[in-house]
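Below: one structure in structure tokens.
Every protein chain except one is present and positioned as in the full complex.
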Amino acid sequence: MPAGEVQVDRVMKRYGPVQAVQNVSLNVRGAEFLSLLGPSGCGKTTLLRMIAGFETPTEGRIMIDGADVTKVPTYRRPIGMVMQSLALFPHMDVRENVTFGLILRKESRAIAERKAEDALAMVGLAGYGDRLVHQLSGGQKQRVALARSLVTEPAVLLLDEPLSALDLKLRQQMQEELKRIQKRVGTTFIFVTHDQEEAMTMSDRIAVVNEGQIEQVGSPQEIYDSPASLFVANFVGDTNVLQAEVLGSDASGTQVRLLGTGETVNARGAAFAQGARVELMVRPDYLRLNSPGAGTGLTGTITERTFVGNTTRYLVSVNGREMKVRVPHSPQVNGFMPGQDVLITWPSGGCVALPSTKN
Amino acid sequence: MKFGHATLLLLLPCVGLLIGMLTGVGSLVIQAFAGSQGPSIANFTEFTSRPEVVGVFWYTHEVALIVTLICVFFSYPLAVFMAMRPRLIYLILILLPLMVSIVVRTYGWVVLLGPRGLVNTLLIDVGLIDRPMRLMFNTGGVVVGLVHIFIPFAVLSILAVYVKIEKSLPEAAMSLGASPFKVFTKVILPLSLPGVATAATIVYLLTLGAIVTPLLLGGQQQTMLGTMIYNQMLVYYNFPAASASAILLTASAAIAVIPFQLIDRWATRKLPGGEQS
Partner (left out) sequence: MKLGPALLTSFAFAAFLFILAPILIVVMASFTPRGYLDFPPQGLSLKWYAEVLGSWVWLRAFMFSVALAFVAATATTFICFLAALVTTRRRVPGKSLFELLVQLPLLLPHAALAMALFSLVLFIGLRGTFMGLVIAHLIVVMPFVYSPIVNGLRQHDLSLEEAAMTLGADPVTIFRKITLPMIRPALVSAFLFSFIVSFDEVTVSVFLIGVDLTTLPVKILSDIQASASPAIAAVSTLLMCLTLAMVYVVNRFVGIRMFVENRA
């Protein structure tokens, strides 16, 4: 079985004056589930379509398992793809859809149909071969599209937001199933999505794409805990951003002083020059609320409280700035009420210093 | 699939046809301006200097206007009816006549309105008249025949726009306190006006260019521009005169449909894409 490694090597794509993808390099490991995550129009789909061979890079190379496929037409690349529209052939039944690629690979009809049946069984649609495409539900269509593209045993499976048309429940169910199937077949999955939760749930690694560039590649936890840029911090999960000044910085971390309150905080983050302005990023769920005077931290006043079930969201006015705090819900604790003064504390290392975007 | 520059060659056969068509138009124009010594406008001055020919010109536009008004007036309620009861059978009833040759449909009116036709026979049998009435070879016969032939076009044009009107719009208007009459005049009519303008344009153009129906139902007395061209060309073999008539016909048609196009432009001025069309 092919390893399914994909190397995107300094790839650029221009449409006239528009730079859709700017000098992107990315190594996708064999058998991993990698998500390309970013807002719409960030270039993630263009990147995927270049790996598929629908678009040719203006510059750069794309390699699959060591072979340069930049100039290879789609139909000779060892890939499969699940399109956003799913693109099931409406003039064929389910079996004909799934055997389509096998027959093109000169498989005998009997073998093709057996493999198709296996693939359908894998996605939980055993015995659906005779159904017509328009007789299927949204979730069933997803499964057929997946079976169709996996049955040819591609080295890499490309998925272009295939779940975006489903409602939330079905979507979560399909996410788990996709993950399970990916682990079972061991095919490399490259999954394009704009939904950070979806990317978090399914991926081994996430590549966050913004304005045609990859901002960060890492495991979901790395991306969440140690975002490499403010964009990543904001795009992946809720965040508080505070202005700070660097007191000292070395490989183990950075000590900063918050502007305004003068609080000293230990933050993670690369080495900064002393005295540099940085942005301090801290997730609302790292923060804790205490009664004033219970230690050191930021003092503020609750301005808003929203109960959302598993957590309670607070807005706290600190020195004229709003900070978001999320506290896990427990039935015995009533928490704080708007108007109350509170002390915000966070565990050491809970925040990250990022280069300031304002100079 | 990607279509490269080479695929532009696939357009060639079609472009060939278009060039053929334009060659025809071009040689028509050359004929029309051909005089005994080089180019001249003699064919056109000949046209305008003969009162009976000018009379045919105005008569044609008069008939076209009458036919257009009648067609629009009757096809609007018919389209509304078809939109309210979207049954295949009604659609077939409208489309089927379109698929039957104009000659055959006009022939039906000859059978109906002729001296020995159904209408005259019935009236004589009942005793209302004792000699056949003149029901064709007059303007009335021509108008009835043309309305009959072109009304399906008008119905389809209006229907196509009418069925696209969002069903919730009249309901919204009603919820805002509009009476059925107001709903019609303030919401439905303005939104369906582009369909009416299209219907009027099509019917007007078709009537102007008609040959067969005026030929069979109008006879030699009720000559229209189409039949005049037919006679000039196929009876008198006067190619330059026929060409000049065809050009005047086209030019006047282009001018005559401007009001309909203005109505359409006005009706769609606030709709998406309305300004460009």
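Labels for the chains are A and B, by order of writing; each one numbers its residues from 1.
By definition in this document, a contact is a pair of C-beta atoms (placed from the backbone, for glycine too) under 8 Å apart; a residue touches a chain by one contact, two chains touch by 3 or more.
Everything numeric here is computed off the predicted structure, so don't read it as measured data.
Q: If I consider the whole complex, including the chain that's not displayed, which of A:Phe100, A:Tyr286 or A:Trp346 touches that chain?
A: A:Phe100
Q: Of the residues listed, B:Ile41, B:Ile92, B:Ile258 or B:Leu271, which one is in contact with the missing chain?
A: In the complete complex, the chain left out is touched by residue B:Ile92.
Q: Since one chain has been left out of the picture, which residues of subunit A touch it in the full complex?
A: 52-54, 73-77, 79-81, 83-85, 87-91, 100-101, 104-105, 148-149, 152, 158
Q: Take the complete complex as the reference. Which residues in subunit B touch the chain that isn't displayed?
A: 1, 3, 7-8, 10-11, 13-15, 17-18, 20-25, 27-28, 31, 74, 77-78, 80-82, 84, 88, 90-97, 99-112, 114, 116-118, 121-122, 148, 151-152, 156-157, 159-161, 163-164, 205-206, 208-212, 215-216, 225-226, 229-230, 233-234, 242-243, 246-247, 249-250, 253
The working rule: only the chains that are shown with their structure count from here on.
Q: Could you grab the centroid distance between subunit A and subunit B? Build each centroid from C-alpha atoms only and quote it in angstrom.
A: Between these chains, centre-to-centre, one finds 60 Å.
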